[in-house]
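The complex is shown incomplete by one protein chain, all other protein chains being positioned as in the whole.
For chain A:
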Amino acid sequence: MIKWSRFVGFLLIVVLFFALAVPTYQGIWKGITLGLDLQGGFDVLYEVQDSPEGEKVTDEGVISTIKAIERRIDKEGVSEPNIQKEGANRIRVQLAGVFDQSEAKKLLVQTAQLRFLAPDGTTVLATGKDLKPNAKYVSDQNTGAPQVAVEFKDPDKFKKITEDYLGQPVAIELDGKIITAPTIQVVIYDGKAVINGQEDVKEATELANLLNAGSLPFPLKEISSFGVSPSLGEGSLDMTMMAGGIAFILIFVFMVVWYRLPGLIAMIALVMYAYLLFATVNFMGITLTLPGLAALVLGIGMAVDVNIIATERMKDEFRNGKSTLSAVIMGQKRSMPTIIDANITSIIAGILMYWFGTGQIKSFAVAHIISVLATFITAVLISRLLMQLLVRSNIIKNKWWYGASREAKGGAAK
């Protein structure tokens, strides 16, 4: 007799999933961080060098340099920069998105050492460290020329400098180059000064930003660089998503035609797989790169494989003359060790790739492991549940619908 409760259970699971997935998948997709190879940007590896004054690079020095770089990037308004220490004295900077890559790189490596020099050209009276981080572009009231307004943390220090060198030129030097050398005409009590000599507003603004971010403790040497223009990245993403979509359709047709009901259930599980996958990537804040995306697309094949294994076992049971219910249960039971063994090797490979790999291999490994886990939840657990609910409902009893061939039916008749 037909057990409607089982069939309703089956429908309920499917309907509830789509009710959850359809309103949220757009948000999930938009919330995923795309790697620079999918949206443009650059990935640069710098080596921190000993300073020209002979100061040795230290661990704290590297960390200070990273902090200075972070402050500079904040000024650029680039979304989600990734800056991290690699090894003992390397810094990796990854910026994704649409922005002027040349300007950003230039800004990163400029040491921005500002110094106030006595008239003898060698005595350092003050440095950028003595300034408050509130430098800003201003224009000269009389001439309109671009300038940078700065303020000393300690007004008395600046007062003393202006007293000591009244009537003499005090040079302002940036990265070893004198940009201006005004003659001090009055004693300044409020600690405020302006730096002139900039070519235009852009240059003045840049200097202000550099001063506010602070100088780099050590110079950086670029040892590796990878840059993608935004339009190339966009193209890759669109095309890859289209490829994934068409692959899904082809697999769908193949599975439903060849396996019928088990194929249909496998494809429902596959949609759940894709949803769970992207939700996990979003939730864990994983950056999706091109190889990572390819691993996910290929995970489609691996997820389907699990159902193919189970369904082929069912067909074996049909050939042995089993009833529909018995064949489904035994097919699932017999195929489980195979599926577990196959997927554990994938996880082992993924973990070792992550541990010993670097950069893109790590990214690939993470996507791969998540893919395997998502496969297990959807293509194994849920699709089995759906299959058993359906077969136990007795709505459809003909073996043909469960993938058995007609010859097998004839064989059973013997």
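A few comments on the model shown:
To be clear about the criterion, a contact is a pair of C-beta atoms (placed from the backbone, for glycine too) under 8 Å apart; a residue touches a chain by one contact, two chains touch by 3 or more; residues count from 1.
To be clear about the criterion, contacts and distances are computed from a predicted model.
Protein name for the hidden chain, per its UniProt entry and selected from "Tyrosinase cofactor", "Protein-export membrane protein SecF", "Na(+)/H(+) antiporter subunit C" or "Light-independent protochlorophyllide reductase subunit N": "Protein-export membrane protein SecF". Contact with the omitted chain, checked across A:I32, A:V48, A:I91 or A:V304, is made by A:V304. Only one of the listed residues, A:I63, A:M239 or A:I377, touches the absent chain: A:M239. Among A:Y25, A:Y165 or A:F226, only A:F226 touches the chain left out of the display. For the options A:G128, A:P146 or A:P291, the residue in contact with the chain missing from this view is A:P291.
Not every partner is drawn; the one left out touches chain A at residues 37, 45, 101-102, 105-106, 109, 222-229, 231-232, 235-240, 242-244, 246-247, 250-251, 254-255, 258, 290-291, 294-295, 297-298, 300-302, 304-305, 308-309, 312, 315-316, 319-321, 326, 334, 337-338, 341-342, 344-346, 348-349, 351-353, 355-361, 364-365, 368.
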